[in-house]
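For this view, one protein chain was removed and the others were kept in their places.
Our next item is chain A:
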Amino acid sequence: MFTSSPSLKMEAIGCLFSRRSLSAFPILPPRSRRRPFQSPSLVPLMMSSSPSSAQEAYKGPRPRRDLVGDWVSNNNGLVRSLPIYVGGLSLLVVLLNRAFSGIALVTDASSSQSRADILTLSLSVTNLLTGLVWLSIRPKYVSPVIPCGVECMRINSDIADLAIHELRWVWESLSSTTCCRSLVVIYGGNCFLQIGIAAESQNETGVAMVVDVHKLLQGSLCRSAIGSGKQSYLANLSLYPGRSELPFLPSNTQSVILQPLGDRGIAIVGGDIIRGFTNLDQSFSFDFEAFSLLV
């Protein structure tokens, strides 16, 4: 389990406290969403001194192509129903074979034919049931909802460049890997980051609503998450009355993760698909909390 040194944590938290009001943030140049891993232009690039990093092709072993796996992946529907067809057809063939071979319909345990028929029928039923299971556990296709709001990129200028770099990386990771469309990071009573799609301000057209940090932190959702220290996942946001505490998110935000950052902050991740965040997404979101204390 990783633990940071006390001096490092104090230095990091010290960086978090050195900032001015929200209205003085600089805004980053607009960037396209969903283009992962673009190099940020903040830090000068360092050359690697390794000679093997020259522009040579990799000559080592490569994985063998799995033709069966590719075929199954490309014919998902067919493969799911294949055991049903195979099982049903073989069941019919066994019965027809018995009927047209002049064999008595009575099953006699002393007869080799009957024993073979019973074993084959059992295998047919096994395939039928497997096909039914595969069809029943087919992943549910859910369409994402287009968030209603304006694009927003606000980041507090008074935090360290390292923190800015980390926050931008968090946003790029979440937006490219999950259904995240909105991200707000609050720490120490200030909004560090508001990015993605945000609700439109009621006072100004085309301008994102500013996060009322004080009101947000007084709400039950944030108090509960920060108080418990545990991540809160609202898989279907429309079912929660506390939805009104997050007015800065698009009105049709489908799911939200509330990730406390220690006991002084919270990250709010809004998604555009109901139950769109998987267990893995939630785990990595939780781990952001651990490293964010170093930012």
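Please note the rule applied: contacts are C-beta pairs under 8 Å (C-beta built on N, C-alpha and C of every residue); 3 or more make two chains touch, one makes a residue touch a chain; residues count from 1.
In this text, contacts and distances are computed from a predicted model.
One chain of the assembly is not displayed; among "Protein COFACTOR ASSEMBLY OF COMPLEX C SUBUNIT B CCB2, chloroplastic", "Probable D-lactate dehydrogenase, mitochondrial", "Glucosidase 2 subunit beta" or "Nucleoporin 43", its UniProt protein name is "Protein COFACTOR ASSEMBLY OF COMPLEX C SUBUNIT B CCB2, chloroplastic". Listed by residue number, the positions of chain A touching the unshown chain are 1-2, 4-5, 7-8, 24-30, 32-41, 43-46, 48-50, 52-53, 55-64, 66, 68-69, 72-73, 76, 79-80, 82-83, 86-87, 90, 93-94, 97-98, 101, 103, 112-113, 115-117, 119-120, 122-124, 126-127, 130, 134, 136-144, 146-152, 157-158, 162, 165, 169, 172-173, 176-177, 179, 197, 200, 205-208, 272-273, 275-276, 278-281, 283-284, 287, 290-291, 294.
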